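Below is one structure; the comments refer to it alone.
All protein chains of the complex are present and in place, except for one that has been dropped.
Per-chain residue numbering starts at 1, and chain names A and B are given in the order in which the chains are listed.
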Amino acid sequence: MKFNRKDLLGMRELSREEIQLILDTAIPMKDVIKRDIKKVPTLRGKAMVTVFYENSTRTRTSFEIAGKYLSADTVNLAISSSSVQKGESLRDTIKTIEVMGFDLMVMRHSMSGTPQYVARNTSMSVINAGDGQHEHPTQALLDMYSIRESKGTLEGLKVAIVGDILHSRVARSNIYGLSKFGCEIRVVGPSTLIPPEVERMGVKAYYSMEQALRDVDVINVLRIQRERQEAGLFPSLDEYANMYMLSNRHLKYAKEDVLVLHPGPMNRGVEISSEVAEGSHSVINEQVTNGVAVRMALLFLMMGGSKDEIAG
Amino acid sequence: MRLLVKGGRVIDPDNDLDQIMDLLIEDGIISQIGIDIDQTGAEVIDARNMLVCPGFIDMHVHLREPGFEYKEDIVTGTRAAAVGGFTAVCCMPNTQPVVDSAPVVRFIREKAEKAGLVRVYPIGTISKGQAGQELSEVADLLAAGCVAISDDGKPVVKANVMRNALEYTKMFGIPVLSHCEDMELSQDGQMHEGYFSTIYGLKGIPAAAEELMVARDIRLAELTGGHIHICHLSTKDSLELVRQARARGVNVSCEVTPHHLTLSDEILGDYDSDAKVNPPLRSAEHIQALIEALQDGTIDCIATDHAPHHREAKDCEFQLAAMGISGLETAVAVIMDRLVQEGQLDVYDMVRLFSCGPADILGLDGGTLNIGARADLTIIDPAAVRKVEPEKFQSKGKNTPFKGQILTGWPYITIVNGKIVAREGSIV
Partner (left out) sequence: MGVRDKNTIMDEMAIKRALTRIAHEIIEKNKGVDNVVLIGIRRRGGPLAYRLAERIEAIEGINVPVGILDITLYRDDLTTLASQPLVHRTEVNFNINHKTIVLVDDVLYTGRTVRAAMDALMDLGRPKSIQLAVLVDRGHRELPIKADFIGKNVPTSKQENIAVLVQELDGDDKVIIQEIIGDS
């Protein structure tokens, strides 16, 4: 199995074998993180840049440290304070970054499809670190890594994704990734936050937590944005919390060894209760470590290797 | 000055004509149609295996002038029309300033006259400043040369304004061309709402955003007895509303674009903003309904909604990209290739939809091969194979989702007033 992609834009395009390779490669990477000397020389002489058009300290830091553990030079571009405000076009910004000699760009953007646009217009490798409501492939990969690490397999698991499915790139990427491993995927949330024709993605949609969580192996809780309430998609955060906040009373519907995930940052008391977040089923902190490991695996697979084949 | 179009398949739906014949043009007028016309002293166009049609009319284009000459101007727009096989275009009034007064109408007509290629019929605004509040001076606009009114690009939000427009235009016998969109439902929408908007994570524009306004405008036409024309109709239920209204005797007509007939929302997966358009490309189910409606006569004409944009407006983040497709230079080839050659649309119906269809809606002098009529002709080579190369467009707008496609069936010669203005993709 080889990983021959210039870019990683979404889980939809990845094959099961490619996902497996990334997850397998992340295992030794996690070992590196746990050592005293958390650095290998693998990507010495390579340069990567994180370009975030939307705030996310968590994901950006994760990519940054992943690059550093592998000895790549890592630069963060704080875009809000930079050229956008001077009215520079995205194409020009990208070109400027490219000619500085970066090998890889990690991009977060609030608008769906922007990494696709960028990837088409640059010779750098592009990793999508979340685009609008479209995809967030590295989050799905770290979720899958965490599930596989705990459950031993992904095959045939029942996974419930809870919350604002409509606006969630995490949900979409998880659905694409997990369905390649034969998981039974359920989405649950208020009907205004379930996207149109979602069942054509091969998932089952629920409005009731009790029904959705019955016998599930994994619950992935999504972050709810206050602005959705302001847009009139549900009446109040209280009502949302009453119906959809994952709390201990819900866990009894699920399997006894159910795993609880959350991509962070959490709104405690809104989409997840503190008892659950800190309880024995939660792997929320482990997810963060796994995120670094998975991103190291990706950086290694995408930035190592020459562009042209060299015999022998 | 004699021009003989020899041995072509002459198709004139206005006269129920479809036969291989010769057509003679003398001094800009169609003087004779028949077999073996004497060619003495005439310039001869060998039209064997060609379709000889009444000049095509595109009743919905944006020429962008005045105000947005960086997107298109009347010269480049009419050049695009000519090579696209159109002998006449109706230009929408959402320019800068908008076409809500006679001087702007005269400006456009003078510019078009000077360009000297195809006929340009301006359309005036429904409301002053296109603001949706007070009616424009319709009589004045018509006197200056407008053929209809429209606030295209913006829907008329207020029902009473639309009611008054329909009531008022009734006495002039012109249609109100309506851009049907409920802006609250379509707000921030990037593409058709459905499975693919879910997959691509783009905010959807539900079909209902169009249908609500189609229903309202039809009801207002019914109330007033005015003529409502639905611009760029794109959904299955809009068609159903038109059918039902017609059955009740409402004066309603509608147009559909080549892109809505041939491209589905699925193609937005690579976030190519050239396919971003309003109304959005719909799902396969709607496309099928549109094609059936072409066949059964529910749709009166094909119009491009030619919406040229400059590169920067498209070469950016998908969500920030402007909506619109530069359509004049591909319309005929797309319909020929995707619908006629595929057996989805009879060639005779295609000619009707491009010629007498729009002429009848607007009461234009054209769209026919009557003896004595002005010699506006579109000659099509159904066997011509060409690739869509936007960089070679006459239009300033290179924004087409058909780029790179190889299509069969292209305009061969465009004749306006008996004069050849374009031949095989080039201005003569």
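As a working rule, a residue touches a chain if its C-beta (ideal position, glycine included) is under 8 Å from a C-beta of that chain, and two chains touch if they have at least 3 such contacts.
On a predicted model such as this, the values are computed, not experimentally measured, just so you know.
Student: For the full complex, can you list every visible chain touched by the one that's not shown?
Tutor: Hidden chain, whole complex, touched shown chains: A.
Student: With respect to the chain omitted from the figure, which of A:17, A:31, A:92 or A:278 is a touching residue?
Tutor: Selected residue, touching the omitted chain: A:31.
Student: Tell me which residue among A:40, A:205 or A:241 touches the hidden chain in the full complex.
Tutor: Answering carefully, the residue with contact to the hidden chain is A:40.
Student: Over the whole complex, note the residues of subunit A touching the chain we left out.
Tutor: Given the touch definition above, subunit A has residues 1-4, 21, 24-25, 27-29, 31-32, 35-37, 39-42, 45-46, 70, 297, 300-301, 304-306, 308-312 touching the missing chain.
By definition in this document, only the chains that are shown with their structure count from here on.
Student: If you average the CA atoms of subunit A and of subunit B, how many Å lie between those two points?
Tutor: 45
Student: Of all residues in subunit A, which touch subunit B in the complex?
Tutor: Those residues of subunit A that touch subunit B are 12, 89-91, 109, 111-114, 116-117, 120, 131-135, 169, 172, 195-198, 200-201.
Student: Quick check: in the complex, which residue numbers of subunit B touch subunit A?
Tutor: Those in contact with subunit A are residues 190, 193-195, 197-204, 270-271, 312, 315-320.
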